[in-house]
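Shown here: the complex without one of its protein chains, the others still in place.
On to subunit A.
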């Protein structure tokens, strides 16, 4: 009894002292070691630098699990104060339905238009000239990671581009090393296809297909080359049956596999294994063919609550997430690139530096998430994983079906 009274008294004091402060419930799906450490930097910033309190609403299981939960809470009238989405078209309908807070005044006050680099990130948050989300990091798919040991131990040079990679593949196979490690999940195969499309068909064709939904280009000669290379990659990956991307990365780390095509988040695995970029592993942005990064990433959205106090706190938080110190602290832990070009990360290795250079030079593309609806991406995932696991399916067949998906895309 006495304990209860004390607790009641304590909570009364706490709530009294935080009278004008707001509890901000933030939903996200960052639950792995590095991700949790990174999001903790946001929580620290909110708790220490504002009067408000960060209430963590992490959902394990990745975006496909978390997004339905978030959406149902928002539609059900019990929205969190903020939530994470991949910026792009995932939140389009929520914005159209007027469920998300307009952040345009924050964006103007903070000058987001000038600091956010590349500007496509802010474009992805903007609908009809109004800003609805705060981008927080950049992740790029356009990387190939190679095990130096796998090549050098077998007397081969580490390839510098896709052509060299395919040429040396047979020698690697003879030595008992699987040239390419690919996980069994659909998104990995489709993501890899996207990387190969940019590298082998070129930026123009990729944009024509993904942005302009031009099915003729998807049926064209350049894309035929991409599908042929994708079919070759299918053969080169025989021998490693793993599901998760980090298991495939691990095959590269241990030298069982020569290379993996995977986004920059894979670099976190190399770091955990205490490998050094340039010495133990190499990285090729754009497969060494086309030096360009796609700039996907994460953004925070803020549901409309109708409570002016919460609204003020939400806007305060949005501004805070983009402030230089928070950006550095968060992205250093996350292994992603900051969304503003005017800050320096704490530690930068060779590969991260390559990424930063490409960003500074403006060699960027919007990400598939920004250009295609989740519906189209799901269809492409299904096609790519079917192709990948059906050796009898020809490249021409897959190309025609891909073109049809693009034709039907919005």
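The rule is short, and it goes like this: a residue touches a chain if its C-beta (ideal position, glycine included) is under 8 Å from a C-beta of that chain, and two chains touch if they have at least 3 such contacts; residues count from 1.
Methods note: contacts and distances are computed from a predicted model.
From the set "Sugar ABC transporter permease", "Cytochrome c-type biogenesis protein", "Bifunctional protein PyrR" or "4Fe-4S ferredoxin", the protein name that UniProt assigns to the chain left out of the figure is "Sugar ABC transporter permease". Screening A:86, A:110, A:237 or A:379 against the full complex identifies A:379 as the residue touching the chain left out. The residue touching the chain not shown here, chosen from A:68, A:111 or A:362, is A:68. Within the set A:170, A:254 or A:390, the residue that contacts the chain not displayed is A:390. From the set A:166, A:185 or A:222, the residue in touch with the chain omitted from the display is A:185, counting the whole complex.
Within the entire complex, the positions of subunit A that touch the omitted partner chain are 64, 67-68, 71, 75, 90, 92-94, 97, 184-186, 241, 243, 373-375, 377-379, 382, 385-390, 408.
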